[in-house]
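The complex appears here without one of its protein chains, the remainder shown in place.
By written order: A, B and C. Residues from 1 in each chain.
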Amino acid sequence: MLYHDYLKANWEKVYFQFSKSSDFMNFWNQSLGNGVFNYTIPVGSPLKFHGEELSGAMKSVPVANENGYEVIISESVALGTGMHANNPWLMELPDPVSRQCWENVAAISPGDAQKLGIESGTLVKIAEGLILPAFIQPGQADGTISVALGYGHTGSGPVCNNIGVNLYPFAKLADGNRSYGFVTDKLENTHKNSQLALTQVHYLMEGRPIVRETGLSEYLNNPAAGNEQHSEFESTHKSLYPEIKYDGFHWGMAIDLNACIGCNSCVIACQAENNIPVVGKQEVINRRIMHWIKIDRYYSDSPDDPKVYFQPLACQHCDNAPCENVCPVSATNHSSEGLNQMAYNRCVGTKYCINNCPYKVRRFNWYRYTNNKEFDFNTASDLGKMVLNPDVTVRERGVVEKCSFCVQRIQEKKLQAKLENRTLKDNEIKTACMQACPAGAIVFGNLNDKNSMVSKLFDDPRRYHLLEELHTLPSTGYLTKVRNDEKLNT
Amino acid sequence: MKENIVVSRNFKLVTLILTAIGVGTFIFGLLSNPQLTWANYLVVNYYFLSLAMGGVFFFVLQSISQSGWSSAFQRVSEAMMSYTAFAGILFLLLVFGVNDIYHWAHKEAVALDPLLQHKSPFLNVPFFVGRLIIYFILWIVLIRKLRSISLRGDMTDPADMDGILALFNKSELYSKIFIFILAITFSLAAFDWIMSVDPHWYSTIFALKNLAAAFLHGVSVLTLIVFILHKRGYFPFLNKYHTHDFARYIFMLSIVWGYFWFAQFMIIWYGNIPEETAYYFVRWKEGWKVLFFLEIILNWAIPFMILLPVKASRNRTAIVIVIICLIIGQYVDLYVQVIPGTTGLLRFGIVEAGLFLGFAGFFAFIVATTLSKAKLIPSNHPYLEESLEHRF
Amino acid sequence: MNKRFKIGIFDDEEKFLSSIRSLKEQKLSIHDVFTPYPVHEVFHLLKRKSRLPTAAYFFGLAGIIATLAFLYYTSVLDWPIVYGGKPFNSFPSFIVVTIVITIFTVTIASLALFSARSKLFPGRDNTIFDPRATDDKFIIVVESDGVELSASDTAGDIMKQLGAVEVMEKEFGNVNE
Partner (left out) sequence: MYNKKIRGPLVEGNKTLGQITKDVILPMDVRPGMWWFIAFGVSLLAALFGGYAIYMTVYKGIGTWGVNNSVGWGWEIVNFVWWIGIGHAGTAFSIFLLILRQKWRTSINRAAEAMTVFAVLSAALFPALHMGRVWLAFYIFPYPNTRGPLWVNFNSPLFWDFTAITAYLLISASFWYLGMLPDLATVRDRTTSKIRKALYGFFSLGWTGSSRHWIRYESLSFILGGIAAVLVVSVHSIVSTDFAVGVEPGWHTTIFPPFFVVGAIFSGFAMVMTLMVLIRKVYKLTNYITDNHMDAIARILIFISLIMGLAYLTEIFIAWYSGNEFEMFTFFRNRITGDYEFQFWGMIICNAFIPQLFWFRKVRRNWIWLLVVSLSINVGMWLERYNIVVTSLSKDFLPSNWVSYSPTIIDIGVFVGTIGLFACGVLLFMRYIPMMAISELKSVANIGSKKED
């Protein structure tokens, strides 16, 4: 009851003043009932920029000597300061650039790694009491090491306890400022190894036209620049099958690679919406992460100064889906609205569809992830199960699952429109990833409606499909990345 | 038992007239429509080469499996084999037609096409001709070797069992070498001559399919020759068991061919990858579709249906009907493989008919004269006795 | 009802065959012969024929038609589903299934027919005239009941003359044709 009193007292002190209500208990109960209390903070005088002080602060940052290393302590994209470390979704969310999760690592440059014979996963000693697995990060400057904060909890919950290393003790106070970094003169290879929970192990495109890009001036000259192959493949598409007509809806998704910033919001939104299980570090190491949408990250060839490409990848909902052909029990087939649908109850788990999917976007329930103490994340306890979305089935062990284009949302809005006796509006249905994308990179809609946003994006000369040469006819289109990089044109 | 064949004057006359018609058509065709003529020249030339290769196959397979029943008919396969040398000369003429047949032989086309550039180390005219010459040299040398061993058997003393067996073992050894070399060279040849007509398209089973086709049609023509000779009184010991065995060969090979054909089609149809379907896409348009189905009906469905019951496969008339279907079938098969990638015109006119007749006449002439040059029955073959008194 | 039989036992295939020939010449009816391995000459002499291949041909035909009809019904009429853009009537796929199911049908049906016609099934207890037939002896069985005594004796004599190692007369119950 102590904490309850404390919380109440704090609310009375801090928030009650913003409330219109006169009685605190009334305000308290109301806020508790709503679950949220909205208020506006009165804005004071604008903040000023003090350049001199900044350069002073910069000077106080210690500089490493020639053989030493600068250690930068940063917030991780998934966990931030570590406040939400006990959230299994965030714990398993891979870093957008390193594609690694479930612990913090010491990112070092390829040059330094080579010098010291370090490989990704080698345990390195950076300072007294600070031993971390190394991660070779292309693009990292030589002589620098970066490590994420927010790990190494000891009493904060079952998920985050004893995961990774706590970096706060190394963020020392100096001159009243907290210094998120320090200098060390040695990077010691302990010659011990650990396995990193990587969600992607190969980072080059191998010259394949997976993420297509062009430079701005080229794009201005020719909007189809960088995407020449699209028309080429389109012209050679010869099918031996009769064409299938979709009356009514034909759902499609356009992903603008130029807009995507690789933030992973879509991944978490999808996970929350679709009850996707968290599988734990060992299963990530076994390459069995369950995310329905993932953001592939590629580097351009040079590891010293790589360019980074992000590509959100979920089920492409191919109209000629190779996965559908091969399921013996009809568990996956094509809907009349162009969806590649999964009947979980029908699936017996042959995994043939996984193999035959050229995009490898199908996921298999390797173990029972619900009510299983070995996977004590969200769905092993009654409280944890509160995160589940009641509109979406929780999948059984041994069943294949994948992105459904949030079919529950499609059905909901269709039903709503039907009840209201009106046609469905464009953009009325938002898939979870589309809703969460801060950059508006993902657009979902009806391809049969020529005025829908997604149709317009499909008419864009930048549009292409992944692995077009296979004639899988994906319902997901990508838009060529246009770089503001004039060097590309030469 | 008649030991030697005498080729009648009439037969010589007819075949030579047919050959002359062929030559005439060829020259007329070259002047009027070279592309069409060269494409058909390839079809027909390959057609009769495949029959010769079928003869080779029959010979080597019988030696390797030490089959007894067929040894009396060995000379027929030898006669068919001997056509290869002439086919080689006719194939060399093709060099003048490469530009009309093969898209990849055009320098300017290759310059625009990265895929053809990739293939150009293999698909270029000098190497193409070089390979052609190598294939034929290998084939001709081995065929002469086998033939001479076979002829030497006639000279041996019938009582010298060891000598006869030694000869047979030698023949078996060369057969083993030949079948291996044939598998490699004929596969490559099929890629070179037929598959590269559609230079972007590829199929791994293609060579095997054509190999099986050659064997199937070679054996059926061989059977036809045996039956004709029997009718003229040459193979008096030919009984229903021999007939049955020939029929079984045709039956099995037709199934094998159908199997390869279906495997290729089914896998491409199922995968539906444009890179591969482009091939069938063209062959499924309009009139081609008729030929496409005719091909499988003539080469597989009819032989299968007719020869399935044992009774029919001991009945020579039934078998002859099947063989006629197969003779047409092979032409249709090759036509469907070559023409869409060259002229793309679906037609059967003077050029097609004239060339076919010409080659047929020439082939018949060569086979008949070769047959007449040696004893019809290899009298000292170690398994001859098994063959003469063959029982199931 | 018990029946009496004259049984001739041979240890040589040629002698056994010539006995059959001469029994046939004498127009003596042979009940059956038993051999350790199939002797084709016997089938000709006794005019044994099997119509199993014909039956199998029709089983096959029925199998093909039934399978194709079933596939068409399920995939086109009853519950058509689109798989990877393939037509409902995806014939090349059906052919594969048809081949196998037809083979399956023919096998089961032929086995059943064989079992029924030959009266061979688990636990069946057919009359064994002489157990050596499955080892190294060739056996001719001539029915003695219902024929004149002299005929039965002639049969015995012929067999003895032609080299039977043993000729005997025995009585058996429940002999089926």
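Rule of thumb we're sticking to: a residue touches a chain if its C-beta (ideal position, glycine included) is under 8 Å from a C-beta of that chain, and two chains touch if they have at least 3 such contacts.
Here the structure is a predicted model, which means the values were calculated and not measured.
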Please provide the labels of all shown chains that the missing chain touches. A, B, C
Could you tell which one of A:Glu213, A:Asp256 or A:Glu283 touches the chain left off the display? A:Glu283
Touch assignment to the omitted chain, from A:Pro223, A:Gly398 or A:Pro461, lands on A:Gly398
Contact with the hidden chain, among A:His84, A:Lys125 or A:Lys351, goes to A:Lys351
Per the whole complex, from A:Lys8, A:Lys360, A:Lys418 or A:Lys450 the residue touching the absent chain is A:Lys360
What residue numbers in chain C mark contact with the hidden partner chain? 11, 32-39, 42-43, 46, 48-50, 52-53, 56, 70-71, 74-75, 78-79, 81, 83-84, 86, 90, 93-94, 96-97, 99-101, 103-104, 106-108, 110-111, 114-115, 117-129, 131-136, 139
Residue numbers in chain A that touch the chain omitted from display: 200-208, 210, 283, 286-289, 294, 296-298, 311, 313, 322, 325-330, 333, 346-352, 354-356, 358-360, 362-368, 396-400, 466-467, 470, 472
Touch residues of chain B, complete complex, unshown partner: 64-69, 114-115, 118-119, 122, 161, 165, 176, 180, 183-184, 187, 191, 202-208, 248, 252, 255, 259-260, 263-264, 266-268, 270-271, 273, 275, 382-383, 385-386, 389-391
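Just so it is clear, only the chains that are shown with their structure count from here on.
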Where chain A and chain C are represented by their mean Cα positions, the distance between them in whole Å: 71
Cα centroid separation between chain B and chain C, in whole Å? 43
Flagged in chain A as touching 2+ other chains are 239, 241, 320, 322, 325
Can you list the residues of chain C that touch 2 or more other chains? 84-85
Provide the residue numbers of chain B that touch chain C in the complex, in ascending order. 262, 265-266, 269-270, 272, 308-310
Under the definition above, what is the set of chain C residues touching chain A in their complex? 81-87
For chain B, which residues count as touching chain A in their complex? 268-275, 277-278, 280-281, 284
